[in-house]
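Take a look at this one; I'll ask things after.
One chain of protein is taken out of this complex; the other chains stay put.
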Amino acid sequence: MQRLIANLRFARALVVTNLRASLALRASFWLQAAFMAGNNFAFFTMWWILFARFKTLGSWRVDDMLTLFGVVAPGFGLAVALAGGARTLARGIVDGELDPLLVQPKSPLLHWAGSASAASGWGDLASGIGMLWLAGRLDWANAPFIALAIAASAVAFAASSLAFQSLAFWLGDVEQLALQLRDFTLNFALYPQPLFGGAIQLLLYTLLPAAAVGFLPVAVVRAPSVWTCAGALAGAVAWGAVAVGIFALGLRRYESGSRFGARG
Amino acid sequence: MTAQRLGRVTAKYLAFARAAGRRARAQRWSLLGRTVFIGIVLFVFSRIWAAIGPRDGLPGIGPRDLIWYLALTEWPVLSVPQAFLAIEADVRSGDVAVRLVRPVAYVGAHLAEAAGETATRLVFVGSSAFTFAYFIAGGLPADPRGLLLALPLVLLACVLLLLSVTAIGVTSFWVVDSMPFFWIWQKLMFVLGGLLFPLELYPEWLQRVARATPFPYMCWGPGSMAFGFAPGRALVNAAGGLAWAAALAAGLVALSRGARARLSVNGG
Partner (left out) sequence: MDLAIELDSLRKVFRVSERTQGLAGALRGLFAPRMRDVVAVDGVSFAIAPGERVAFVGPNGAGKSTTLKVLSGILRPTSGRVRVAGLEPGRDRGALGYRIGAVFGQRSQLWLHLPALDTFDLLARVYELEPAEYRARRDELVRAFDIAEVAQKPVRQLSLGERMRCELAASLLHRPEILFLDEPTIGLDVVAKATIRDLVRERCLRDGCTVLLTSHDTGDMERVCERVLVIHRGRLLLDRPVDALRKSFIPRKRISVVSEEAELSFDLPGVVQLPSAPHRTELEVDLRAIGVDRVVSRIVASARVLDLSVEDPPMEEIVTAIYAGAAPAEATG
């Protein structure tokens, strides 16, 4: 129990330090956040045009699309704003920059993940909230469900990013591959799920966390219930476990020294 | 400029382009990612058009044509690298001061490198695009001759895209971090250029706005060749695209000179 409290305190201190560092570059912070919000709204106009022309896509209307964006964008944004270190984990593993963290008595995975922040993530969060408002979903009754959905999406995004990057323990510099996978995930998550049939759905549920970052959390907001909440939580927890597991396995391998051309 | 000098300059830029082509081949994952991505996006949109169903408003344009449209618009967009990153990196590292003694040459060198990378990617992305489009759309477009007309327009689109991303890179002399500009420019290009679906689907007023910008020539220009064999339209597009290319090139030159001035004011 004491261990848990100490870890929570550490996590909080990490987040605070991360945010302070991010805010230290004030001009860049605002530029990134504002332009990303603009970017997301601009991107959404394509869907708006499509729906203005065709009114429905399968069973989806523009509100549903807004809701989808309104959950996935903040999820992604929180993940890169709070766990921005995921972006460079592969590089850190390959270059040995993880070593100083391995000597400290706290989780190196958590520490590394929380050591960088992309200010653009706040723009994602803000634009997502804005889209939820446009969709008419923003009210006090919905607030806890929205919070849960976004949190689940964020955890799934961060965890899957970390899992992909952790493949560096076996494959060397997988930064490009991991970022591609992350972008694919984001892309898939932003398409309405009814578009996809069986095999693709299976892919999305297992290999790519598009379901855990998109479909499952969005269901919580569209149809709040015990089941949808459980589903979103399950997705987040599952990917969290995958990330921790892969990293732990990779770390064991790292410790035995069998890395890419490792030398004394 | 003497013929000999021209020859040397050309050789220098060719060398850059060749080296960049090699580098692009070396970035295997990124290439693979783009080739897979185009398959994904074509697939998803085939589902979207299927879900929308036969109700339409686009005379003579069916779902099959729309898939080919998308393949043709995505082809140049996915082939042009994020060239601004290289310039941004130079600015950050600080040793750009030395190289910027001749600003147009410096920017020109970056442009040549990016062009080299583009050339390699055009091959990979193009093969992938055509293969996916063929199978997903279930065959060639109604009048396949349009595809031939699309080829020069795709190249023209690449030129416009290259000029744009290079210009974005040059802005990093002022703002260091040019990525946010890239986002906005890219989204404008997506929307006003008609990346995902043709401008004909847009509300009237938006179509007018879009056609006043260079963006349609980056996407819709080559894409619309999927709708049929229309050499007249192709020619008009080419002319408009070339005019914009000249304007963008002039803008890039001015921007490069401005960067030099900025650097001498602020120091290295």
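Think of it as A and B in the order they're written, each chain with its own count starting at 1.
Assume a contact is a pair of C-beta atoms (placed from the backbone, for glycine too) under 8 Å apart; a residue touches a chain by one contact, two chains touch by 3 or more.
Keep in mind that what you see is a predicted model, and the values were worked out from it rather than measured.
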item	value
Interface partners of the hidden chain - shown chains only, full complex considered	A
Contact partner of the left-out chain, one of A:A27, A:L102, A:A223 or A:A241	A:L102
Residue ranges of chain A at the interface with the undisplayed chain	6, 9-10, 12-14, 17, 20-21, 24-25, 96-97, 99-100, 102-106, 111, 115, 255-258, 260-264
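One rule holds in what follows: only the chains that are shown with their structure count from here on.
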item	value
Interchain centroid distance [CA atoms averaged], chain A/chain B, Å	29
List of chain B residues in touch with chain A within their complex	27, 29-30, 32-33, 36-37, 40-41, 44, 47-48, 51-52, 55, 57, 175-177, 179-181, 183-184, 186-188, 190-191, 195-197, 201-203, 206
Residue numbers on chain A that touch chain B, as the complex places them	28, 31-32, 34-36, 38-39, 42-43, 45-46, 49-50, 52-54, 57-58, 120, 174, 176-177, 180, 183-184, 187-188, 191, 194-196
